[in-house]
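A single protein chain has been omitted from the complex, and every remaining protein chain is retained in its original position.
Labels for the chains are A, B and C, by order of writing; each one numbers its residues from 1.
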Amino acid sequence: MTAQPTLPGGLIEGSRHLYAVRAYYEDTDLSGIVYHANYLRWFERARSDLLRLLEIDQRSAVEAGEGAYAVADLHIRYARPARLDDTMIIETTCAELGAASVRIHQRATRDGELVAEQTARVGFIDPAGRPRRQPAVWRAAFAQFAEGTE
Amino acid sequence: MTAQPTLPGGLIEGSRHLYAVRAYYEDTDLSGIVYHANYLRWFERARSDLLRLLEIDQRSAVEAGEGAYAVADLHIRYARPARLDDTMIIETTCAELGAASVRIHQRATRDGELVAEQTARVGFIDPAGRPRRQPAVWRAAFAQFAEGTE
Amino acid sequence: MTAQPTLPGGLIEGSRHLYAVRAYYEDTDLSGIVYHANYLRWFERARSDLLRLLEIDQRSAVEAGEGAYAVADLHIRYARPARLDDTMIIETTCAELGAASVRIHQRATRDGELVAEQTARVGFIDPAGRPRRQPAVWRAAFAQFAEGTE
Partner (left out) sequence: MTAQPTLPGGLIEGSRHLYAVRAYYEDTDLSGIVYHANYLRWFERARSDLLRLLEIDQRSAVEAGEGAYAVADLHIRYARPARLDDTMIIETTCAELGAASVRIHQRATRDGELVAEQTARVGFIDPAGRPRRQPAVWRAAFAQFAEGTE
(Lines give C-alpha, C1' and ligand atoms only; values in the text may rest on other atoms or scores of the structure.)
Protein backbone atom coordinates (compact mmCIF):
# COMPACT_ATOMS: atom_id res chain seq x y z
CA MET A 1 0.00 0.00 0.00
CA THR A 2 1.30 3.41 -0.93
CA ALA A 3 0.56 6.70 0.80
CA GLN A 4 -1.88 9.04 -0.90
CA PRO A 5 -1.83 12.83 -1.14
CA THR A 6 -4.54 14.56 0.86
CA LEU A 7 -7.51 16.21 -0.80
CA PRO A 8 -8.88 19.34 0.81
CA GLY A 9 -11.74 18.13 2.90
CA GLY A 10 -13.96 19.74 5.47
CA LEU A 11 -15.96 18.34 8.33
CA ILE A 12 -19.21 19.12 10.09
CA GLU A 13 -19.14 19.76 13.84
CA GLY A 14 -22.55 20.42 15.27
CA SER A 15 -24.05 23.28 13.30
CA ARG A 16 -20.82 24.48 11.72
CA HIS A 17 -18.66 23.29 8.84
CA LEU A 18 -14.88 23.68 8.85
CA TYR A 19 -12.72 23.76 5.73
CA ALA A 20 -9.07 24.65 5.19
CA VAL A 21 -7.40 26.62 2.39
CA ARG A 22 -3.85 27.65 1.57
CA ALA A 23 -2.96 30.79 -0.42
CA TYR A 24 -1.15 30.06 -3.69
CA TYR A 25 0.51 32.29 -6.31
CA GLU A 26 -2.74 32.42 -8.30
CA ASP A 27 -4.47 34.01 -5.30
CA THR A 28 -2.09 36.95 -4.84
CA ASP A 29 -1.67 40.19 -6.76
CA LEU A 30 1.22 42.60 -7.23
CA SER A 31 0.57 44.32 -3.90
CA GLY A 32 1.77 41.06 -2.31
CA ILE A 33 -1.54 40.08 -0.72
CA VAL A 34 -4.48 37.94 -1.73
CA TYR A 35 -6.65 39.65 -4.38
CA HIS A 36 -10.03 40.54 -2.86
CA ALA A 37 -12.19 38.60 -5.33
CA ASN A 38 -10.35 35.36 -4.58
CA TYR A 39 -11.80 35.10 -1.08
CA LEU A 40 -15.17 34.55 -2.75
CA ARG A 41 -13.71 31.53 -4.53
CA TRP A 42 -12.43 30.13 -1.22
CA PHE A 43 -15.78 30.65 0.48
CA GLU A 44 -17.51 28.98 -2.45
CA ARG A 45 -15.19 25.96 -2.20
CA ALA A 46 -16.15 25.65 1.46
CA ARG A 47 -19.88 25.83 0.62
CA SER A 48 -19.44 23.20 -2.11
CA ASP A 49 -17.61 20.98 0.35
CA LEU A 50 -20.49 21.38 2.80
CA LEU A 51 -23.00 20.41 0.08
CA ARG A 52 -20.89 17.36 -0.72
CA LEU A 53 -20.93 16.28 2.93
CA LEU A 54 -24.72 16.85 3.00
CA GLU A 55 -24.90 14.58 -0.09
CA ILE A 56 -26.31 17.34 -2.26
CA ASP A 57 -25.16 16.60 -5.81
CA GLN A 58 -24.86 19.97 -7.58
CA ARG A 59 -23.45 18.54 -10.78
CA SER A 60 -26.31 16.10 -11.36
CA ALA A 61 -28.82 18.87 -10.72
CA VAL A 62 -27.15 21.12 -13.32
CA GLU A 63 -26.75 18.32 -15.85
CA ALA A 64 -30.38 17.24 -15.40
CA GLY A 65 -31.49 20.83 -16.09
CA GLU A 66 -33.04 21.20 -12.63
CA GLY A 67 -31.08 24.21 -11.55
CA ALA A 68 -28.23 25.40 -9.40
CA TYR A 69 -27.49 27.54 -6.40
CA ALA A 70 -26.50 31.08 -7.30
CA VAL A 71 -25.42 33.89 -5.01
CA ALA A 72 -28.15 36.55 -4.76
CA ASP A 73 -26.17 39.03 -2.69
CA LEU A 74 -23.22 39.06 -0.34
CA HIS A 75 -21.36 41.27 2.07
CA ILE A 76 -17.68 40.67 2.74
CA ARG A 77 -15.34 42.42 5.15
CA TYR A 78 -11.57 42.09 4.86
CA ALA A 79 -10.05 42.25 8.34
CA ARG A 80 -6.38 41.35 7.75
CA PRO A 81 -4.50 40.69 4.51
CA ALA A 82 -3.61 37.09 3.66
CA ARG A 83 -0.30 36.27 1.96
CA LEU A 84 1.29 33.45 -0.03
CA ASP A 85 1.46 30.15 1.89
CA ASP A 86 -0.90 31.33 4.64
CA THR A 87 -3.28 28.61 5.74
CA MET A 88 -6.74 29.52 6.88
CA ILE A 89 -9.73 27.76 8.39
CA ILE A 90 -13.12 28.66 6.95
CA GLU A 91 -16.06 28.23 9.29
CA THR A 92 -19.48 28.09 7.66
CA THR A 93 -22.83 28.34 9.44
CA CYS A 94 -26.39 28.58 8.15
CA ALA A 95 -27.87 31.89 9.29
CA GLU A 96 -31.34 31.48 7.81
CA LEU A 97 -33.14 28.86 5.77
CA GLY A 98 -35.98 29.78 3.40
CA ALA A 99 -37.99 28.04 0.68
CA ALA A 100 -35.93 29.36 -2.21
CA SER A 101 -32.77 30.61 -0.52
CA VAL A 102 -30.30 30.14 2.31
CA ARG A 103 -28.34 32.80 4.16
CA ILE A 104 -24.86 31.59 4.96
CA HIS A 105 -22.25 33.14 7.24
CA GLN A 106 -18.57 32.35 6.71
CA ARG A 107 -15.40 33.38 8.53
CA ALA A 108 -11.81 32.80 7.45
CA THR A 109 -9.30 32.78 10.31
CA ARG A 110 -5.53 32.35 10.45
CA ASP A 111 -4.13 31.18 13.77
CA GLY A 112 -7.43 32.15 15.34
CA GLU A 113 -7.39 35.71 13.99
CA LEU A 114 -10.09 36.91 11.63
CA VAL A 115 -8.91 37.43 8.03
CA ALA A 116 -12.29 37.93 6.32
CA GLU A 117 -15.96 37.28 6.94
CA GLN A 118 -18.82 37.06 4.52
CA THR A 119 -22.59 36.70 4.64
CA ALA A 120 -24.17 35.48 1.41
CA ARG A 121 -27.73 34.79 0.40
CA VAL A 122 -27.73 31.87 -2.01
CA GLY A 123 -30.84 31.09 -4.03
CA PHE A 124 -31.81 28.19 -6.22
CA ILE A 125 -32.39 29.17 -9.85
CA ASP A 126 -33.58 27.24 -12.89
CA PRO A 127 -31.48 27.10 -16.08
CA ALA A 128 -33.19 30.28 -17.35
CA GLY A 129 -32.03 32.12 -14.22
CA ARG A 130 -35.42 32.33 -12.51
CA PRO A 131 -35.69 31.78 -8.71
CA ARG A 132 -37.17 28.40 -7.87
CA ARG A 133 -37.85 26.33 -4.75
CA GLN A 134 -34.81 24.29 -3.83
CA PRO A 135 -35.29 20.50 -3.94
CA ALA A 136 -37.01 19.29 -0.76
CA VAL A 137 -34.23 16.87 0.17
CA TRP A 138 -31.67 19.65 -0.18
CA ARG A 139 -33.68 21.88 2.12
CA ALA A 140 -34.07 19.07 4.63
CA ALA A 141 -30.33 18.45 4.60
CA PHE A 142 -29.70 22.15 5.28
CA ALA A 143 -32.27 22.14 8.08
CA GLN A 144 -30.49 19.26 9.77
CA PHE A 145 -27.15 21.02 9.37
CA ALA A 146 -28.55 24.29 10.76
CA GLU A 147 -29.89 22.47 13.81
CA GLY A 148 -26.63 20.64 14.35
CA THR A 149 -28.34 17.26 14.17
CA GLU A 150 -26.76 16.20 10.90
CA MET B 1 -1.91 53.88 -41.78
CA THR B 2 -3.45 50.67 -40.50
CA ALA B 3 -6.49 50.31 -38.27
CA GLN B 4 -5.88 49.41 -34.65
CA PRO B 5 -7.88 47.13 -32.34
CA THR B 6 -9.72 48.93 -29.57
CA LEU B 7 -8.62 48.74 -25.95
CA PRO B 8 -11.31 48.75 -23.29
CA GLY B 9 -11.50 52.33 -22.19
CA GLY B 10 -13.86 54.27 -20.00
CA LEU B 11 -14.77 57.91 -19.83
CA ILE B 12 -15.74 60.43 -17.17
CA GLU B 13 -19.03 62.25 -17.55
CA GLY B 14 -19.65 64.75 -14.76
CA SER B 15 -19.36 62.82 -11.51
CA ARG B 16 -19.66 59.35 -13.00
CA HIS B 17 -17.30 57.04 -14.85
CA LEU B 18 -18.50 54.65 -17.55
CA TYR B 19 -16.69 51.49 -18.59
CA ALA B 20 -17.72 48.56 -20.79
CA VAL B 21 -17.11 44.84 -20.38
CA ARG B 22 -17.98 41.74 -22.36
CA ALA B 23 -18.46 38.28 -20.78
CA TYR B 24 -15.97 35.67 -22.01
CA TYR B 25 -15.65 31.90 -21.47
CA GLU B 26 -13.33 32.50 -18.49
CA ASP B 27 -16.14 34.42 -16.75
CA THR B 28 -18.80 31.71 -16.93
CA ASP B 29 -19.28 28.52 -14.93
CA LEU B 30 -21.04 25.23 -15.65
CA SER B 31 -24.44 26.66 -14.71
CA GLY B 32 -24.13 28.74 -17.91
CA ILE B 33 -23.93 32.14 -16.24
CA VAL B 34 -21.15 34.41 -15.05
CA TYR B 35 -19.51 33.11 -11.84
CA HIS B 36 -20.35 35.47 -8.98
CA ALA B 37 -16.75 36.31 -8.01
CA ASN B 38 -15.94 37.50 -11.51
CA TYR B 39 -18.14 40.59 -11.21
CA LEU B 40 -15.65 41.83 -8.60
CA ARG B 41 -12.90 41.58 -11.21
CA TRP B 42 -15.00 43.61 -13.68
CA PHE B 43 -15.78 46.27 -11.10
CA GLU B 44 -12.09 46.43 -10.20
CA ARG B 45 -11.15 46.93 -13.87
CA ALA B 46 -13.56 49.85 -13.99
CA ARG B 47 -12.06 51.39 -10.83
CA SER B 48 -8.53 50.96 -12.24
CA ASP B 49 -9.65 52.62 -15.47
CA LEU B 50 -11.04 55.52 -13.44
CA LEU B 51 -7.72 55.87 -11.57
CA ARG B 52 -5.91 55.85 -14.90
CA LEU B 53 -8.10 58.67 -16.20
CA LEU B 54 -7.49 60.58 -12.93
CA GLU B 55 -3.75 60.10 -13.58
CA ILE B 56 -3.30 58.06 -10.41
CA ASP B 57 -0.41 55.68 -11.10
CA GLN B 58 -1.04 52.57 -8.96
CA ARG B 59 1.91 50.62 -10.32
CA SER B 60 4.50 53.28 -9.45
CA ALA B 61 3.05 53.57 -5.94
CA VAL B 62 3.34 49.80 -5.41
CA GLU B 63 6.83 49.61 -6.94
CA ALA B 64 8.02 52.57 -4.85
CA GLY B 65 6.80 50.81 -1.70
CA GLU B 66 4.28 53.56 -0.93
CA GLY B 67 1.20 51.42 -0.83
CA ALA B 68 -1.87 50.42 -2.73
CA TYR B 69 -5.62 50.62 -2.59
CA ALA B 70 -7.22 47.53 -1.05
CA VAL B 71 -10.90 46.73 -0.62
CA ALA B 72 -11.91 46.96 3.06
CA ASP B 73 -15.45 45.70 2.63
CA LEU B 74 -18.04 45.40 -0.08
CA HIS B 75 -21.67 44.55 -0.67
CA ILE B 76 -22.80 43.18 -4.01
CA ARG B 77 -26.28 42.30 -5.22
CA TYR B 78 -26.84 40.15 -8.29
CA ALA B 79 -30.03 41.27 -10.03
CA ARG B 80 -29.98 39.31 -13.30
CA PRO B 81 -27.57 36.64 -14.55
CA ALA B 82 -25.08 37.61 -17.25
CA ARG B 83 -24.15 35.14 -19.98
CA LEU B 84 -21.40 34.59 -22.55
CA ASP B 85 -21.02 37.48 -25.03
CA ASP B 86 -23.24 39.82 -23.01
CA THR B 87 -21.92 43.37 -23.00
CA MET B 88 -22.42 45.53 -19.97
CA ILE B 89 -21.82 49.15 -19.01
CA ILE B 90 -20.34 49.72 -15.56
CA GLU B 91 -21.15 53.07 -13.97
CA THR B 92 -18.93 54.14 -11.10
CA THR B 93 -19.58 56.99 -8.69
CA CYS B 94 -17.81 58.14 -5.54
CA ALA B 95 -20.23 57.82 -2.61
CA GLU B 96 -17.94 59.16 0.12
CA LEU B 97 -14.38 60.43 0.31
CA GLY B 98 -12.32 60.12 3.52
CA ALA B 99 -8.69 60.62 4.53
CA ALA B 100 -7.75 56.96 4.27
CA SER B 101 -10.59 55.47 2.27
CA VAL B 102 -13.15 56.01 -0.47
CA ARG B 103 -16.63 54.52 -0.73
CA ILE B 104 -17.46 53.67 -4.32
CA HIS B 105 -20.78 52.68 -5.83
CA GLN B 106 -20.87 50.68 -9.06
CA ARG B 107 -23.70 49.39 -11.25
CA ALA B 108 -23.45 46.99 -14.18
CA THR B 109 -26.31 47.27 -16.68
CA ARG B 110 -27.14 45.42 -19.89
CA ASP B 111 -29.43 47.27 -22.31
CA GLY B 112 -30.34 49.57 -19.45
CA GLU B 113 -31.35 46.75 -17.09
CA LEU B 114 -29.50 46.23 -13.82
CA VAL B 115 -27.30 43.11 -13.75
CA ALA B 116 -25.39 43.74 -10.51
CA GLU B 117 -24.56 46.58 -8.17
CA GLN B 118 -21.81 46.91 -5.62
CA THR B 119 -20.73 49.34 -2.93
CA ALA B 120 -17.11 48.98 -1.85
CA ARG B 121 -15.01 50.82 0.70
CA VAL B 122 -11.46 50.98 -0.61
CA GLY B 123 -8.64 51.99 1.72
CA PHE B 124 -5.02 52.85 1.14
CA ILE B 125 -2.61 50.46 2.85
CA ASP B 126 1.16 50.39 3.20
CA PRO B 127 3.18 47.32 2.07
CA ALA B 128 2.78 45.78 5.54
CA GLY B 129 -0.99 45.96 5.17
CA ARG B 130 -1.60 48.84 7.60
CA PRO B 131 -4.15 51.57 6.76
CA ARG B 132 -2.49 54.79 5.71
CA ARG B 133 -3.56 58.21 4.41
CA GLN B 134 -3.88 58.15 0.67
CA PRO B 135 -1.48 60.47 -1.23
CA ALA B 136 -2.82 64.05 -1.21
CA VAL B 137 -2.88 64.35 -4.99
CA TRP B 138 -4.85 61.11 -5.24
CA ARG B 139 -7.40 62.40 -2.78
CA ALA B 140 -7.64 65.69 -4.63
CA ALA B 141 -8.23 63.89 -7.90
CA PHE B 142 -11.03 61.87 -6.31
CA ALA B 143 -12.54 65.03 -4.83
CA GLN B 144 -12.66 66.63 -8.26
CA PHE B 145 -14.23 63.50 -9.72
CA ALA B 146 -16.82 63.32 -6.93
CA GLU B 147 -17.80 66.93 -7.57
CA GLY B 148 -18.00 66.38 -11.30
CA THR B 149 -15.48 69.14 -11.96
CA GLU B 150 -12.75 66.88 -13.22
CA MET C 1 -26.02 62.17 -27.81
CA THR C 2 -23.67 61.06 -25.08
CA ALA C 3 -20.27 59.47 -25.49
CA GLN C 4 -20.01 55.74 -24.86
CA PRO C 5 -17.19 53.77 -23.22
CA THR C 6 -15.27 51.55 -25.58
CA LEU C 7 -15.62 47.77 -25.55
CA PRO C 8 -12.53 45.75 -26.32
CA GLY C 9 -12.87 44.91 -29.96
CA GLY C 10 -10.58 43.36 -32.49
CA LEU C 11 -10.43 43.57 -36.24
CA ILE C 12 -9.51 41.31 -39.14
CA GLU C 13 -6.79 42.45 -41.51
CA GLY C 14 -6.18 40.01 -44.33
CA SER C 15 -5.46 36.66 -42.72
CA ARG C 16 -4.75 37.97 -39.24
CA HIS C 17 -6.89 39.17 -36.37
CA LEU C 18 -5.76 41.91 -33.98
CA TYR C 19 -7.05 42.37 -30.45
CA ALA C 20 -5.87 44.56 -27.57
CA VAL C 21 -5.64 43.81 -23.85
CA ARG C 22 -4.55 45.74 -20.78
CA ALA C 23 -3.10 44.09 -17.65
CA TYR C 24 -5.19 44.64 -14.52
CA TYR C 25 -4.64 43.82 -10.82
CA GLU C 26 -6.43 40.47 -11.27
CA ASP C 27 -3.80 39.45 -13.83
CA THR C 28 -0.73 39.99 -11.66
CA ASP C 29 0.75 37.94 -8.83
CA LEU C 30 2.96 38.81 -5.88
CA SER C 31 6.13 38.67 -8.00
CA GLY C 32 4.81 41.84 -9.66
CA ILE C 33 4.25 40.38 -13.10
CA VAL C 34 1.34 38.79 -14.92
CA TYR C 35 0.62 35.25 -13.67
CA HIS C 36 1.48 32.75 -16.41
CA ALA C 37 -1.97 31.13 -16.65
CA ASN C 38 -3.64 34.47 -17.32
CA TYR C 39 -2.08 34.80 -20.78
CA LEU C 40 -4.24 31.82 -21.78
CA ARG C 41 -7.32 33.82 -20.78
CA TRP C 42 -6.16 36.77 -22.91
CA PHE C 43 -5.48 34.56 -25.91
CA GLU C 44 -8.88 32.94 -25.47
CA ARG C 45 -10.58 36.37 -25.41
CA ALA C 46 -8.87 37.15 -28.71
CA ARG C 47 -10.04 33.85 -30.25
CA SER C 48 -13.60 34.50 -29.03
CA ASP C 49 -13.47 37.97 -30.55
CA LEU C 50 -12.34 36.45 -33.84
CA LEU C 51 -15.25 33.97 -33.74
CA ARG C 52 -17.62 36.86 -33.07
CA LEU C 53 -16.30 38.74 -36.11
CA LEU C 54 -16.67 35.53 -38.18
CA GLU C 55 -20.30 35.39 -36.95
CA ILE C 56 -19.74 32.08 -35.19
CA ASP C 57 -22.16 32.03 -32.25
CA GLN C 58 -20.54 29.89 -29.55
CA ARG C 59 -23.23 30.51 -26.96
CA SER C 60 -26.10 29.30 -29.16
CA ALA C 61 -24.11 26.17 -30.06
CA VAL C 62 -23.53 25.37 -26.37
CA GLU C 63 -27.12 26.15 -25.38
CA ALA C 64 -28.48 24.04 -28.26
CA GLY C 65 -26.36 21.11 -27.07
CA GLU C 66 -24.35 21.02 -30.31
CA GLY C 67 -20.95 21.42 -28.79
CA ALA C 68 -18.14 23.84 -28.20
CA TYR C 69 -14.55 24.46 -29.11
CA ALA C 70 -12.10 23.09 -26.55
CA VAL C 71 -8.33 23.36 -26.47
CA ALA C 72 -6.73 19.99 -27.25
CA ASP C 73 -3.15 21.05 -26.63
CA LEU C 74 -1.08 24.19 -26.56
CA HIS C 75 2.46 25.45 -26.34
CA ILE C 76 3.21 28.85 -24.89
CA ARG C 77 6.51 30.69 -24.57
CA TYR C 78 6.91 33.67 -22.25
CA ALA C 79 9.43 36.07 -23.78
CA ARG C 80 9.17 39.15 -21.52
CA PRO C 81 7.17 39.73 -18.35
CA ALA C 82 4.06 41.92 -18.57
CA ARG C 83 3.15 44.27 -15.72
CA LEU C 84 0.15 46.19 -14.42
CA ASP C 85 -1.26 48.71 -16.93
CA ASP C 86 0.78 47.33 -19.83
CA THR C 87 -1.20 47.26 -23.06
CA MET C 88 -0.58 44.52 -25.56
CA ILE C 89 -1.72 43.67 -29.07
CA ILE C 90 -2.62 40.03 -29.70
CA GLU C 91 -2.21 38.85 -33.27
CA THR C 92 -4.04 35.65 -34.20
CA THR C 93 -3.54 33.60 -37.34
CA CYS C 94 -4.89 30.24 -38.45
CA ALA C 95 -1.97 27.84 -38.88
CA GLU C 96 -3.93 24.79 -40.03
CA LEU C 97 -7.56 23.95 -40.62
CA GLY C 98 -8.89 20.39 -40.24
CA ALA C 99 -12.29 18.70 -40.15
CA ALA C 100 -12.53 18.55 -36.37
CA SER C 101 -9.86 20.99 -35.25
CA VAL C 102 -8.01 24.23 -35.99
CA ARG C 103 -4.42 25.09 -35.15
CA ILE C 104 -4.12 28.72 -34.13
CA HIS C 105 -0.99 30.79 -33.63
CA GLN C 106 -1.10 33.86 -31.37
CA ARG C 107 1.47 36.48 -30.42
CA ALA C 108 1.18 39.16 -27.73
CA THR C 109 3.41 42.19 -28.31
CA ARG C 110 3.99 45.40 -26.33
CA ASP C 111 5.36 48.31 -28.34
CA GLY C 112 6.29 45.84 -31.03
CA GLU C 113 8.28 43.56 -28.70
CA LEU C 114 7.22 39.98 -28.16
CA VAL C 115 5.75 39.27 -24.71
CA ALA C 116 4.38 35.76 -25.28
CA GLU C 117 3.45 33.48 -28.13
CA GLN C 118 1.20 30.45 -28.19
CA THR C 119 0.17 27.75 -30.62
CA ALA C 120 -3.03 25.94 -29.72
CA ARG C 121 -4.96 23.15 -31.37
CA VAL C 122 -8.64 23.72 -30.75
CA GLY C 123 -11.12 20.95 -31.44
CA PHE C 124 -14.88 20.83 -31.56
CA ILE C 125 -16.42 18.52 -28.93
CA ASP C 126 -19.97 17.44 -28.20
CA PRO C 127 -21.49 17.95 -24.71
CA ALA C 128 -20.16 14.54 -23.62
CA GLY C 129 -16.64 15.68 -24.46
CA ARG C 130 -16.18 13.59 -27.62
CA PRO C 131 -14.44 15.08 -30.69
CA ARG C 132 -16.88 15.95 -33.43
CA ARG C 133 -16.78 17.65 -36.85
CA GLN C 134 -17.15 21.37 -36.47
CA PRO C 135 -20.26 22.89 -38.10
CA ALA C 136 -19.70 23.35 -41.84
CA VAL C 137 -20.41 27.08 -41.78
CA TRP C 138 -17.90 27.54 -38.96
CA ARG C 139 -15.26 25.70 -40.95
CA ALA C 140 -16.04 27.75 -44.03
CA ALA C 141 -15.70 30.97 -42.04
CA PHE C 142 -12.32 29.84 -40.76
CA ALA C 143 -11.23 28.90 -44.28
CA GLN C 144 -12.06 32.39 -45.52
CA PHE C 145 -10.20 33.94 -42.61
CA ALA C 146 -7.15 31.71 -43.19
CA GLU C 147 -7.06 32.74 -46.83
CA GLY C 148 -7.44 36.39 -45.97
CA THR C 149 -10.55 36.70 -48.13
CA GLU C 150 -12.94 37.25 -45.29
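The rule we apply is simple: a residue touches a chain if its C-beta (ideal position, glycine included) is under 8 Å from a C-beta of that chain, and two chains touch if they have at least 3 such contacts.
All values reported here derive from a predicted model rather than from experimental measurement.
**Q** Which residue, C:Ala46, C:Val62 or C:Ala141, contacts the hidden chain when the whole complex is considered?
**A** C:Val62
**Q** Check the options B:Ala20, B:Leu40, B:Ile56 or B:Leu84 and report the residue that touches the missing chain.
**A** Result: among the candidates, B:Leu84 touches the missing chain.
**Q** Which residue from C:Leu53, C:Val71, C:Ala100 or C:Ala146 sits in contact with the chain not drawn here?
**A** C:Val71
**Q** Going by the touch rule given at the top, which residues of chain C touch the chain that is not shown?
**A** 30-33, 36-38, 40-41, 44, 59, 62, 68, 70-78, 80-81, 125, 127, 129
**Q** Take the complete complex as the reference. Which residues in chain B touch the chain that isn't displayed?
**A** 25-26, 28-33, 35, 37, 83-84
**Q** Given the full complex, what residues of chain A touch the hidden partner chain?
**A** Residues touching the hidden chain, for chain A, are 2-11, 13, 18-22, 24-26, 32, 41, 44-45, 48, 52, 58-59, 62-63, 83-85, 87, 89.
Note that in this section only the chains that are shown with their structure count from here on.
**Q** So, comparing each chain's Cα centre against the centre of all protein Cα atoms, which one is closest?
**A** Located nearest the centre of all protein C-alpha atoms is chain B.
**Q** Taking each chain's centre as the mean position of its Cα atoms, how many Å separate chain A from chain B?
**A** That pair's centroid distance is 26 Å.
**Q** Just the number, please: Cα centre separation of chain A and chain C in whole Å.
**A** For chain A versus chain C, the centre distance works out to 32 Å.
**Q** Residues of chain C that contact two or more other chains, please.
**A** 25-26, 32, 83-84
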